[in-house]
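My questions all concern the structure below.
What you see is the complex with one protein chain gone and the rest in place.
By letter and in written order, the chains are A and B; residue numbering begins at 1 in each of them.
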Amino acid sequence: MPAEGDEMHSPREAGAVAKKSAAVLTRLREGAPRVHCITNSVAQNFTANVLLAAGALPSMTISAAEIADFVLSADALLVNLGTLDSERSKAIEIAIREANTGKLPWVLDPVLIDRTRPRATLARQLLEHGPAAVRLNAAEFRVLSSSPASSGDDVAAFAARSKAVIALSGPTDLVTDGERAATIANGHEWMGKVTAMGCAASALLAACLAVEPDRFDAAAAAMLILGVAGEIAAQEANGPGSFAAAILDALHKLDGDALLQKARVTS
Amino acid sequence: MPAEGDEMHSPREAGAVAKKSAAVLTRLREGAPRVHCITNSVAQNFTANVLLAAGALPSMTISAAEIADFVLSADALLVNLGTLDSERSKAIEIAIREANTGKLPWVLDPVLIDRTRPRATLARQLLEHGPAAVRLNAAEFRVLSSSPASSGDDVAAFAARSKAVIALSGPTDLVTDGERAATIANGHEWMGKVTAMGCAASALLAACLAVEPDRFDAAAAAMLILGVAGEIAAQEANGPGSFAAAILDALHKLDGDALLQKARVTS
Partner (left out) sequence: MPAEGDEMHSPREAGAVAKKSAAVLTRLREGAPRVHCITNSVAQNFTANVLLAAGALPSMTISAAEIADFVLSADALLVNLGTLDSERSKAIEIAIREANTGKLPWVLDPVLIDRTRPRATLARQLLEHGPAAVRLNAAEFRVLSSSPASSGDDVAAFAARSKAVIALSGPTDLVTDGERAATIANGHEWMGKVTAMGCAASALLAACLAVEPDRFDAAAAAMLILGVAGEIAAQEANGPGSFAAAILDALHKLDGDALLQKARVTS
């Protein structure tokens, strides 16, 4: 991610991000929140396993006839635009309406909107329906925000304008709500070699929103938790295949101490 | 699973369950039955790999135009209600009709019917079309059977009423056809941390039905085979991610001796 971390806050607050993330992780394990995921067919299996390893309970139906029941009995919602088809499009509309009515936090993941114009248009429309957070990469950010660049200032300005926490994934992740910002330098290059890793990060963000009302803290926790799990996993793995299994193992074992020790956060 | 094992049979019959399961496993390897799976998109990949590891041959299409051809050239059918959409609904209707016409055994897996009313209604309708077996968890059982509880007696009564073998998954699995019952205490807690493990158990049950005409023996074999494979896998794994791979390895290597040695069955 080309964005530089904004230095809006003192270094002392960096440790605070890790501490809050540890608390979010504890609440995830204890609360076992239900996360309904409208996500692409490539990502469904890995996403479900990431949520289970983190302590959450996934569901994945995309049927228009069933989606309202699932959203209403869930604690958070993920709307991921990958492999968007007519069934998913209908489900998204209903799901967001139900989530907003029921005050359920939801995450928008505008997958690959740099490759398809109808999807970019849809992502911009969905943004107006008030996601709690948007997780995306730099190319997707530039399309969604209509910004030529994705510096920390660009992202913060867009977060303020869209009233959503933005979690921008990259070699260094950036999380900002326009006022606060944190950069998270954890993670491993193999995370970019496992399909659906970003999609799973968005689902984890939704899970964190289910147990943490401060959307900025929830987003920072999700990115830190997955990044630290990735670092631990890389030490066990021989390549991206074994890494995909190892990150689930690491996520399942992860505790607050590991987050505090390994966090490389500036805020 | 809160159900207690019914003590309908002598302990000597417990060993008989393991022996019969070993014979079913041998016939699976030799017969390589074709199992057509209408299953949810989250479970398709893992289910196919479980069937391959056990010696069966999976197919997974859900197209209304093709489903009859696949069912008619298969040896057993799985109907799993997860990620139910319009295409799957149409396919299920055709598939069950063809299976019943062709005397093909089929398994119903009423995934998450505790979360969505239309799906619960569909599951009850499908039950009237005569599945050989139903595999489900306690929450799903209570909805399908309209019972407030899921004790061994409740399950046996429902099996007798519905004329289907019931395989109830949980920390201890219960298999019953209303007259006979077996509890299987094998397995590992990580089986609940891998998405689609229950769905894969249902597919394995369908594979066992393809090679074992006694539906009770087939269901007990499927639950025992997967449970023992899970126990062996847990010794090799570091968490739920590596466990998902290790259970496929264990299933592929599993033989009758391991079943006889490790079975913790009461009947």
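Simple rule for what comes next: a residue touches a chain if its C-beta (ideal position, glycine included) is under 8 Å from a C-beta of that chain, and two chains touch if they have at least 3 such contacts.
Note that this is a predicted model, so its numbers are computed, not measured.
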Touching the absent chain when the full complex is considered, from B:14, B:53, B:209 or B:228:
B:53
In the whole complex, of B:28, B:62, B:92 or B:120, the residue touching the missing chain would be B:62
Sole contact to the chain not displayed, among A:18, A:51 or A:84:
A:84
Contacts of chain A with the absent chain, listed as residue ranges:
40-43, 45-46, 82-86, 112, 115-119, 193-196, 237-242, 244-245
Hey, which chain B residues sit against the chain that's not shown?
41, 44-45, 48-49, 52-53, 58-63, 65-66, 69-70, 73, 87, 236, 244-253
